[in-house]
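Once you've had a glance at the structure underneath, I'll fire off some questions.
Only one protein chain is missing from this complex, and each of the others stays in its spot.
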Amino acid sequence: MQRIGVFVCHCGSNIAATVDVKKVVEVIRSEPGVVHAEDYQYMCSEAGQERIAIAVKEHKLTGIVVCSCSPRMHETTFRKAAERAGLNPYMVEIANIREHCSWIHKDINEGTEKAVILARAAVAKVNLNTPLYPGESRVTKRALVIGGGIAGIQTALDIADAGYEVDIVEKTPSIGGIMSQLDKTFPTLDCSACILTPKMVDAAAHEKIKLYTYSEVEKVSGFVGDFTVDIRKKARYVDADKCTGCGLCQEKCPSKKTPSEFNRGLGNRSAIYTPFAQAIPNVPVIDTDACIKFKTGKCGLCQKVCAAGAIDYTQKDEIVTEKYGAIVVATGFDTIKLDNYDEYAYNQSKDVITSLELERVMNAAGPTHGHLERLSDGKAPKEIVFIQCVGSRCSDDRGKPYCSKICCMYTAKHAMLIRDKYPDVNVTVFYIDVRTPGKNFDEFYRRAVEQYGVNYVKGQVGKVIPQPNGKLLVQGSDLLDNKQILKEADMVVLATAIEPNKDVRKIATMLTASIDTNNFLTEAHAKLRPVESPTAGIFLSGVCQGPKDIPETVSQAGAAAIKVVGLLAKDKLMTNPCTAHADELLCNGCSTCANVCPYGAISYEDKQVNDHGIRETRRIAVVNNALCQGCGACTVACPSGAMDLQGFSNRQILAEVDAICR
Amino acid sequence: MQELITRAKELLENGTVARVLGWKIGDLPYNPEPAFFETAESLDKFVYNGFCGANLSKYMIEASKLEGKTLVCLKPCDTYSFNQLLTEHRVDRDKAYIIGVGCKGKLDVEKIKKTGIKGIVSISGAEADSACDTLEIDTLYGKKSCAYGDAMLERCHVCKGKEHKIYDELIGESRDTADKERFAEVEMIEAMSPEEKFAFFQKELSKCIRCNACRNVCPACSCRKCVFDSNKFDSAQKANVDSFEEKMFHIIRAFHVAGRCTDCGECSRVCPQGIPLHLFNRKFIKDIDELYGDYTAGAEAGSLAPLTDFKMDDAEPSIVNERG
Amino acid sequence: MCTEHKNENHECTCHTGYTLDTLIPKVGIITDIREETPDVKTFRVNAPEGGKLFEHLPGQCAMICVPGVSEGMFSITSSPTNKEYQEFSIKRCGMLTDHLHTLQVGDPITVRGPYGNNFPVDTVLKGKDLVFVAGGIGLAPLRSVINYVIDNRADYGKVDIVYGSRSADDLVQLKEIRELWMKTEGVNVHLTIDREQEGWTGNVGFVPTYLKELGESGQIEFGVNTISLVCGPPIMIKFVLAALKDMGVSKDKIYTTLELRMKCGVGKCGRCNIGSKYVCKDGPVFRCDEVDELPNEY
Amino acid sequence: MSVNNEFKPKIVAFCCNWCSYAGADLAGSSRLAYPADVKIIRVPCSCRVNPMFILRAFEKGADGVIICGCHPGDCHYSTGNYYARRRMTLLFSMLDYIGVEKGRARVEWVSAAEGVKFADTMNSFVSKIKDLGENVRLGDIRCKN
Partner (left out) sequence: MLKIAKKDLASLFALIKESGELYLPVKVAEQTNFAAYEDGAEFDLDTLKSVKSPKDVFFPQSETLYTCKNEGKTIKITPEELVDQPFVVFGMKACDVGGIEVLDRVFLSDPVDSFYAARRAHGTIVALACHEPEESCFCKVFGIDAAEPVADVATWMIGDELYWKALTEKGEALTEKVSSLLTDADEQVVENEKTAIRAIIEKLPYSDLSLEGWNGDAVAEKFDSKLWNELYKPCLACGTCTFVCPTCQCYDIKDYNTGSSVQRYRCWDSCMYSDFTMMAHGNNRTSQMQRFRQRFMHKLVYFPANNDGTYSCVGCGRCVDKCPASLNIVKVIKAFGEKGE
């Protein structure tokens, strides 16, 4: 039986509004083991934590129960408070009477009764708590960044600048990501390549950063501070050391028919290619499906023309195993497939393009060398219509329920650039709401409307019908004037919704990082810990965590970097003390627990044992506290209850069950 | 049986084994007891007949700790249990010299008594090498006879086959005794309505006297200290209040041996109140076969028990509601 | 109540003879707690309305039960001559004792007893010289006898107390030893501790060896009229008995107690029997020659 | 136990710390109401729930027990909920086999982002238990008084 202090928090009115806090204190006072009970406005405040310290000294408490918000929020706060008061931090239990009680039960009697029961369960558990001492595990002072877009690059640069080695793993042949495909960027209309390429060069040149391009993460094991990652370096069939990047092979390559992924499929590329001119590393890759040498065995022209002799058809995929202390996911995004949106005739007419395709059309290095022309017949368009929220803010499951956040700004940018370069072109934008909340964002949008005369129509487009004369009939509605609009356009640009990279779910499973139904990685806490995954040692950078524009991505990349640096700066990490422990007098040595342990943390040894006078050597399970993460699978697999989990022991959970069913 | 005795004496004398684990003649015709024989002449009292139903593999846990090898006579169904104990490192293979003894189905004296036969003085027809189709029973109240099949243990009617799964030597021939569908009883209960099912198990389990014979005889239930005896789960209850504790004990025991139970039927054989305990374990065996693919515990040593394994597309727990 | 055997005041005549069953405990209140040593506390227990829960004889035990945890047998360390309260010295060494050590003054406690026989103070020991040999918490059972002897000092001869423990702060009842026992005439106390400890001026050494020195140096004579009472950890008892044997003390002149082995306390639950003797009914106090007759299963 | 003749069930919910407990928090912060009869016990993972806990809850008077965990594949400990799924399937099959009403014990996978699903699950489960009525078949008569 412990000497327990119970502290019930008002949480301002969050709890006190629907739970009679005074009554909870009064009822819990008579619970066995409770020697002190009080309530306070804000337990998590400095003053609140101070009250704990006073009570511990005054009543010589050995256990603390705090009835407040979710332990996922303030468990560490109250554990530190207990530690400062001289108690072992694991003698603290939290009864969640806010999220699980006051916020969801309006009737004050019901709320109070439930709060008492939850408090009683916490007291029953603390009665059986034992002091726990976190172990230590060493930290590999290296980081891994998955994804080479602006998010990955910026994170890697910031980590490397802090002096730690970073590896970037990029699936495509070059780093740069989606940003490298953009023409200009809002709100400053900088040329995207101009601000991105220097960072790419820095990343390549930085002695602390190693690039694994055209590579994928294959397998991840271990845990925070001690990850072991297998990286598959796909065969480029070009020797990176010998290649000088002269580009002769790309010119001479006879197979030029493959659609260029970089140009969103609009232009073509050769079988041996670098995605774009400023590619880093500037080492081409042979696409085996398009290469005549691989398909028919003939050709081999690129090998002949290569002065450096860098072409090597016999190259094989290579698996590299590396050790890391932290992993940052920066897998970026892509536009959604528009197959469900045939009302916009995206698949019927070549002149209906997505905004990202428009970026390539307006880009000098793009398929139309920067001239704004219709992709069907190459003529200069006179009427351009932009349709917003294509696939975003969708109530049915055709598209995405969320707002993709960046479309309003880049459509304003496109409209402004077109009006500026081709003043005679009319630009109409059909929108539901224009959302330009950032710094200088709304002023940018205002300039597009007032200075460049972009015609913004509040309304949705019902249908886009390709006309026999090659034009596109846009049927839309104008909600402000409350009338239907029929407009003939030469070109229609769809502001398409964005979704996380399609490989992110496979990576999340490998990292055991939690992921939500829209495939965005779940952050540890939406407001307080946006750049960390709940899984320790995994950090989130860029759109993989949620839709965001480049300025936010870069700031989040920096935040993720400093979190990684904070982790790598430690020599030792405190490991979770709630690990499994085998009672050597009860253990049968039957290996059932080792079969279910996901971390291989259980090994066996023959030990001399004195079981109440019987001395013999027995095969005993031994848990490696550094590897064990405390999931508890082994405690249920063990029939005799020899294996128990510290912090969530069988008797503690049974005590909670008893207290609840009383 | 004589061949078995001479072979045992030979192995004992030439030192291959230090002791023989078999059965000793009882003082009544139907109660031979498992026994260790260390000397050749003590083997004269060795017996192997229709009443030697005990599964000796559990004794091998302690015997593995003794000096020298132990000769153990295992029936076909016992060898599954030995394999299972081997998988769980509880017995030592090189401390055991296994003789696979033939089996023509084992007898249950309770069944003979249930037919009204009392005051049994002698029984013939149960010898290992006899035809084993009728039993001639001489009693204080006159000569009686009883068909071998009617006196056979329930587990022999659903015998898993006479092939020994692990042995060093085979002695004696077997006879197939399976004449009932293994899951017939389980399916019959599953077909009942919830009220009938509850009434059936309430009636059966209310007889339980908490003697732990089923647990202590079961080769799969071989913990050093059972969870019901320790305070690990605060569940060391021994009350017989005929309400919940018996259900908790038997469900949890069946759960702990799920995927490890070889259906050797010992629990039903030893229950003093004749509770059909095999119905619990066989239910789990049927579920595991249906949901996760056929699995016979102890078929070969080292197989991964179903509850320590998984597949990505396992059925959801709600299948129990849909299955009707 | 029972229909047939009713008498006028509604008492069922067929089982009037039984007081409240001996297995039902009484509720007492803890009125004082003294921290003897880091792991031993002495609890003073009174009936709720004051006074003692029940009368007892020196050496008898009582079963302290905590609902929901378990119950344990502890010797009553206060002397029967003390009229206001009873005391128990409890060492922290398990689930139940852990729990008892967290109780406060004023907390309720349930006690049943008294159980077992007692040191024969009014018969064999009367008029004899007494030698008490105790080790660690073993002093608790003997303390009730010592205080009884001190309260009826005239009925007994010379009293020697040899008491030792692991270290100085493991000596139980040190205050009482110094203020009461050492000051009573005819009672001399010989304290010892196992290992050297600074600030300790008394003897250093194990109890059996110290007893032997005292015996051989004549400070304690083991005459025909001397009875020894021994209590402590089993190995200490073994060596003390050997030492006493060397000094010519016959087994029937030595008493010991086989406490710590009881459950029901009324000789029925079948746990505490050694051979045909039930420790809780025929003991826990035994003469050493009786102990030798028992089969060695204790 | 029934209070002013309307049956108030006692329901124990075992929620895994990484997904369903976070889902419950999200349901809370989104103010999605569900009956107060549900009391949540936090466990590291759904694979920590031992059949003894479930039977103990029923023994002491619970009318319904629900085990929530991460969606298979999302488990923070990678394989925990796979084992939990097999264990619970077998346990529920045994409970149905001895005649306990179907649906009195249930497993539900709720991710950290599915606050709505958590609230809906709890509402549907409580109404299901109210239909089934008080737990008589798995209770211990000594706990009833």
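In this document, chain identifiers A, B, C and D correspond to the written order of the chains, with residue numbering beginning at 1 in each.
Here is the rule we go by: contacts are C-beta pairs under 8 Å (C-beta built on N, C-alpha and C of every residue); 3 or more make two chains touch, one makes a residue touch a chain.
Keep in mind it's a predicted model, so treat the numbers as computed, not measured.
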Which displayed chains the unshown chain touches: A, B, C, D
Contact residue for the chain not shown (choose from B:E33, B:E196 or B:E300): B:E33
Option from C:V40, C:M73 or C:I254 whose C-beta touches the chain left out: C:M73
Which of A:K439, A:K483 or A:H612 contacts the chain that the document leaves out: A:H612
Where the missing chain touches subunit A, by residue: 30, 32, 612-614, 658, 661-662
Those residues of subunit B which, in the complete complex, touch the missing chain: 26-28, 31-36, 54, 59, 114, 118-121, 140-141, 203-204, 206-207, 209-213, 215-217, 225, 229, 236-241, 269-270, 272-275
Missing-partner contacts on subunit C, residue numbers: 1-4, 12, 14-15, 17-18, 20-27, 29, 48, 65, 67-73, 93-94, 106-108, 110, 260-264, 266, 268-276, 295, 297-298
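Following the convention adopted for this analysis, only the chains that are shown with their structure count from here on.
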Of all other chains, the one whose Cα centre sits farthest from subunit A: C
Centre-most chain, if every chain is reduced to its averaged C-alpha atoms: D
Distance from subunit D to subunit A - Cα centre to Cα centre, in angstrom: 30
Rounded Å distance, subunit B centre to subunit C centre (Cα mean): 51
Subunit D: positions in contact with at least two other chains: 51-52, 56, 73, 79, 83, 87
Subunit D contact footprint on subunit A (complex, rising order): 70-73, 96, 98-101, 103-107, 110-111, 113-114, 117-118, 121, 508-509, 512, 514-517, 522, 534-535, 578, 596, 598-599, 629-633, 635-637, 645, 648, 650, 653-654, 656-658, 660-662
Subunit A - residues contacting subunit B, complex: 583, 585-592, 595-596, 611, 616, 619, 637, 639-642, 644, 650-651, 654
Touch list for subunit B against partner subunit D, complex: 189-190, 192, 194-201, 227, 233, 235, 241, 243-245, 247-248, 251-252, 254-255, 258, 280, 283-284, 287-288, 291-292, 306-308, 310-312, 314-321
